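Only a single protein chain was left out; the remaining protein chains are all shown in position.
All chains are identified by letter, namely A, B, C, D and E, in their written order; residue positions are counted from 1 within each chain.
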């Protein structure tokens, strides 16, 4: 089985990290190719970035000609998944919803620990429209930006641990990592708090495999019908 | 007072129509400038179009250098409003939420009549995240596309009338026009069904004026903080 | 345009203050007449007062013979708005819902700061039935009664500031003043917390103007049909 | 035990009917005194009537000097119960909530059949604020007014039967009579549809007895604190 | 009138205590017979215990041949009530829902104080499916197990008092005892916090009496239809 994974930002190093995590999480026989958008934000933090990212990721997907069995959208809380479902004939799994789906199977309430506080609203909305917000006890920010995560391991660890404790206090029995590319944190939180910690990338890889394995793909009956044929310009004139 | 109105698609004729309606709805002393995105879909119908449109509209707004007091986003059910709120220092009003806000003041439940069935989900989600979904009794599609609306007046009238009756049956006491540029339909539905009919463009113009008049603008305390400084590429390389 | 504003209590001085605020918030060309109920409570705090006030305000409205374009009901969290909608052919806007409608346009969540804790439930219920409770993060009381507000400026300021901080802590990005006649507090809170602060009276004036300007009025199709002709005694026999 | 029952309108004949039903439903040893408001509407249908009725009923209660153990408010869907709870030291049970409470014990979903369609919204709101709306499958109107019920037995029977079938279709497993004084209808619906039918007056009598029997009364800790001492005028000057 | 009360565990002493409380709460003329399951857990704490208890209690009920008018299920938060409703022709009242029903009549929000934290989720789910969760402000655990309650009066009192204060802080105006057999605690909490305290057993007895008195019983129209005739083995082979 072959999965396509799209980063939500233009930072290639991050794509590489995420693909490594995805490959590690995949079943034997599954290969994962990572794609980095040719345009968009260098990191997605907030709605402006998220909408820019959504268009860039959809542009990336529509232009990709090689064959693949399913797509993993690796932007936590980012927009775009419904558009990808319209566009493609293969299953599309977003890491936000994926993490929540598996978390629901592991405890009665889950909590999300994420980067900047400003992204909490987006994540809540994304979980809501995905239909899995009900068991979410809290979305807690750490104050660290996406690009910080690469650098300041020690301070981020402490901040994520504090956020996780706050989520547990709010009723979470399972933790969800609200950002891609946090493998180290996953181990730390699990060990320190003795709670299951779900990484969205890993969850999405397994869910994508599940859908492919069962021969299931996106419904065309309603919301996710094929896009109508029409003129669409994917970027400023002159591009 | 000077308002900027952005169409959600690249069809200039539609921008012109919408601006005419907006100008008619505006208070004396308010001028409305319409902007058409330089890229994006020729009409927005479905999530793929909506995300493409959101990025194009945000690109349009960030590039616009003239002064204005508020922005009206004239895409019914389309994405982007939260991004515009982050980007700009003036109030931003989306026609989807605007119509619902006024409708809530006119009856206990409202209903939306719109174009293709495929857009119903987006509209429901948009009302929900705007915080005004609770009094929405139904979102009913007519099967006509956005571009159809210009042409086939008679058949569209019948279809919208049928959709409006269905909304009323579902409990709606007020109707919301789920598309920009439908002035004729507004009169027809109001007359035939003896119910108030709210046009989102008109509603948004008045709400934008209200916010400006009261000196209110978007909160920076939380979700809609200013975008972080970072590298963002607004379109494919070479653009 | 001419607006009628009804105070919810019998304290004329309060009517005068509220009308002054309303007039200040109104567009050029709008005049505001304030009415004080001939009976009812001297201040409305709690359900008993609120129901008494609702009847007195409706009695006031049914007896008022001069022409006006819309009504503003200036009792925060008080009952009566649906009755006024049945009674009158012009638009009716309640300051509770009005503040919430505008607040939703300015941030993802809003919070209400109000007087006595006992009124919190009424405000929550009023926002809920108006269809705008979803984005309300908190309703916080200060422990001051309505009539206290006139006297003890310094202590009330501190209490409202503390309540506003509590609302922000609970997720509010916008503040709503949960009482009429608080112009000074509005400036204080906005300045100290750097958040938009919405005054219900000002919001209601602008929304009433908007409805009138667009030729919209209450739906008669359903809940707010005209009252049936029947015998109604507005007060004890002998009155 | 002695219960006070207040009619919500000024029609004495209706008070008498309702008290007869209440007395029949009461336990041995319980006496029921019916009170008719000295003012208000001759029947309560819609919000205007309901708010007028609420003030008149509260006026009635504050003036009643004889001793009693609990109060039954016999207006289905009418306002006022929270005010009575503030005012009185004995338990207050409203027939709307009472019927719903018992109905929840008898089936998974209940439906309300009532008089005019215009009262449906009030009933829904009343159930919601009472905390028992969740299991309500539908509130169905029959088109008959309250005063019609006395006269046109045959046609009302057919209409209520049709409404009850509609409620069952919507998922109701138990029926609630959405009006006081319908004993005959209760038997008819129960027999024809083979479903339990709950009369709010009977339910409220038994719940009031239960609270009194257990020594429970309204909480003063929060919403229903005693009304503050202040000037209140209960009716127009000269009364 | 004759009520059957089933304990949810096999501890006879607890049955005795609960029956004593039930008998004390009952109206004159009502007798209460307590039954202890022949199998199941010695105390019910958590889902495993609850499901085991549900089957044992249903087995107990199906085997009981004497006549009775209604059943009280005396396991707070435990499963089984819907099954008993299918099985029996008489009304079935569960102490969890019963307490919530009466609490809703006494204040705007109620809170539950219970034993181990692990049971909170079950209680929340039970209130939700019973349709009375909306006004529940909090379910607070004390860390004491069911069997502890018999022994360590002083420490449990302090813990329940602390839990009750926490519930009040969260908005509760009425307290519900989240365990059977706590008569002493009821008095203590009521006295110390000056709030009404509802005991589920007492509430259920009175509600059962009310249903019987009004001739109401479980609906067979839908969810609680009579069980189909089929082979069912109530326990391991050889039993």
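FYI, a contact is a pair of C-beta atoms (placed from the backbone, for glycine too) under 8 Å apart; a residue touches a chain by one contact, two chains touch by 3 or more.
Remember, predicted model here, so these are calculated numbers, not experimental data.
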| item | value |
| --- | --- |
| Shown chains that the omitted chain touches within the full complex | A, E |
| Per the touch definition above, residue among E:14, E:54 or E:132 touching the missing chain | E:54 |
| Among B:107, B:121, B:171 or B:200, residue touching the chain not depicted | B:121 |
| Contact set of chain A toward the excluded chain (per top definition) | 25, 27, 82, 91-93, 97, 101-102, 104-109, 128, 130-135, 168, 171, 173-174, 193-196, 198, 202-203, 206-207, 209-211, 213-214, 216-224 |
| Interface residues of chain E (partner: the chain not displayed) | 10, 38-43, 45-52, 54-56, 58-59, 79-80, 82-83, 85-87, 117-118, 120-122, 125, 128-129, 145, 222-225, 227-228, 230-239 |
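Just so we're on the same page, only the chains that are shown with their structure count from here on.
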| item | value |
| --- | --- |
| Over-half contact-pair match to D-E, picked out of the listed pairs A-B, C-D or B-C | B-C |
| Residue numbers of chain E (touch at least two other chains) | 108 |
| Chain contact graph, described as a line, ring, star, complete graph or other shape | line |
